[in-house]
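As you look at this complex, bear in mind that one protein chain is not there, while each of the others sits in place.
As written, the chain order gives the labels A, B and C, with residue 1 at the start of each chain.
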């Protein structure tokens, strides 16, 4: 009885999220094998490869792409390298899962999408929130017409605090390019068919006001008007002391759906201090099942199965366009039109 | 044993909320008597007076103000009359509870406050949300430092749908003057000491798009930047099919408080359709205890007792200033500075 | 215009709950006047009367019953005096609100009911849970058939801890006579028409095991089988460190309703410790609106208006019968039949 053989996957980038994705492929997906890891940092790939029992570790991406039998890659490098690596992988004929943001300019986004298209390879972008059960159920309810036409939408990302990174090592505009890009995709995805027409962004360094004069931003509120009249608010902060808080809300002509809960589980403690719940402290805990479903869906794509809701290069471009409008809005201190 | 005698209260305006306030004084407050009602509409005051077993009904406010022994008035006329009636009552030496908005211009607001001050009478404005238990507990937690410094704030008002009013009979800018004014006060009150510096408002007729070209607005999202760096979002819609939805959220450097729930009570039904809760459908049901506490506090003011958190004329002016900035923002399609 | 005059109420018993009921009549009910207070303890009635601005204070119940114009009494003495006081009040022609338990034996219960009937006066018993909004909504859902036929029912009472009373001053079987009697009434009321057929009670001194050998009981679990096949569990404990916890659950052939929440309000705090809510710590806070509704309904009864769900002498007898069966079950360490 011939068996379906697992998809051979290579990981590019052995940092925090790359390591986690590698672990997912190696430990949580039966129908995929992690066969090679590449990272330019000496030892990074080798160390992770040893942990995950992977045979091949490289410091050169080209070597990974040349790994025998490799069918697909997961791109988890720093964001500024995403497009080039993606194009390189596409040209090597590999199926591509690329972490967000896929690109930092619209031209790069177009180049990435074109490369995948030219190579005829699947391209999926890491908007993991679509794979979370609650968000997926929310979209299903919206598609079923249960809330009517969306009118007011909210998506927020609050990273768990205390914020301990060095603001100087964080690229400018990260809050838009890397954090809120999730919310922009979520807002677009939960407002099917609507196009943004105007963006107004208020952003500041409230967590680290000492870094404000260097352009660091850790807090932002973005208002987006869509061509169906709906108005969305995306919001982010880098230091939620209570945990990793991801929520969405879509209010429409017939009702509302809300999604997301920072509580870890239904386990509730009642004691002399009142009623309490533990919270999610890491995205990789909160969304472990969503992250796994995301890569499982990518594996199905590689096998040629259609996957509903897999974010495409076009989706990445649409979210990026809002991020770029936000940056423009912050620079000009005014609302920015997205028409034309 | 001499007893404290009840405060004698007159009601001006026998419409929906006036009738409800009258009923509160007559039926739910032991230490106040509703002694007179005035409404220019023939029979309106008389009919309500009969229902509430009040002896005196007038069509002329001056007559009500001359009612023997009258100590205080509740002003619940249409908003455009508030200031003039307030000044008239102050000049007659009556303690004043005035529904929001106290005025429609900053000059009127100043005139109202000055009149009350000149007459030496208490002046309380109808920002009832401050008296709701959850919002009051939220403010207490903020004052106790439990969330640190406010950074991201949200307040929303969604009136229960379906919207059945005639848009042509609703004054222009009502969503800012009469609906969101509650949220503006709430945001100011939950962000103690902060002053708004910039406002951006997106508003539209999404519930009744057929009335858009007449300037009718039923949906709005307002972003407010404060001088402590915090950013607030106020949001309103006139037709929440699921009920009367009032919520607040204050996120700060040390945590967050959330307030408000559209669910009626802890009674939860589990049946073949899943899990469900009934919702609040009217402000006067949802906030009956808050509305009662509000007038009880006013009665204490009349008796000369200090009342924490009672909204003053200055509070009314501060909320109005944001509403006016919103109108300006909608007209100019741009962010509006509130720094003079 | 003739006005409805307030009902003249006398309070018998100026202890904790009596004082609270007195305050409700004096301060929270417009259509009732607290005109007299009686308590045998020197100064108890006088002190409360002064606080509540009541003119008449007595140490002799007969004097209170002779107070001019008195229409109704609230009986809030220690439980063992309830029946005699009730009969005395009935014979004086006064409408009667009696705290639970109305009696400690079935004979006394019958005597009490007969006295009220003979005098033609209203008799309402203090099963306040029926007036709580969530429990009332639960009963409404059951009456509407939303859960089908009840099959599994739960009612619990957990008094706020830490338990600080002196076990030696608490009458034997108090947990059944005074605490669980609420749950027995609730179970009967939420299972309309069903009659208990068998009772099994497990009870112990877990909070104060040092008092176990004196017969003190602070924890109990009671199983009740009804003639419609349903099985109920009533449960009590004297020391819930997290607050005053009152809940109910009715599971039936078509669904379930649950009622009760120890959380104080929707105000929720999110901080470095996770998510938390404050809790109810006193019955008089948790059920203040229910307690008020209860006495408002009694006042309506006194005025001759019919009041749905007002607990009668028969209801008190039915709950007592279960309490007595529990005591028998504990004594015999076996299930006790309630079929005579």
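Here is the rule we use: contacts are C-beta pairs under 8 Å (C-beta built on N, C-alpha and C of every residue); 3 or more make two chains touch, one makes a residue touch a chain.
Keep in mind that this is a model prediction, so the values were computed, not measured.
Within the set A:41, A:269 or A:314, the residue that contacts the chain not displayed is A:269.
The chain that is not drawn here is touched, among residues C:93, C:145 or C:209, by C:209. Which of A:73, A:153 or A:256 touches the hidden chain is settled by the complete complex: it is A:256.
Touching the missing chain, out of C:92, C:170 or C:241, is residue C:241.
Across the interface with the omitted chain, chain B contributes residues 240-243, 245, 262-263, 270-279. Residue-level contact of chain C with the missing chain is found at 148-149, 151-152, 158, 198, 200, 202, 204, 206-207, 209, 219, 221, 223, 225, 229-231, 233, 235, 237, 239-242, 245, 251, 253-256, 333-335. The missing chain lies against chain A, touching residues 1, 3-4, 26-31, 50, 53, 55, 133-135, 137-138, 141, 146-147, 254-261, 264-272, 278, 289.
As a working rule, only the chains that are shown with their structure count from here on.
Using mean Cα coordinates as chain centres, the one most removed from chain C is A.
Annotation: 38 Å between the Cα-based centres of chain B and chain C.
Averaged C-alpha coordinates put the centre of chain A at 56 Å from the centre of chain C. In chain C, the residues that touch at least two other chains are 270-272, 278.
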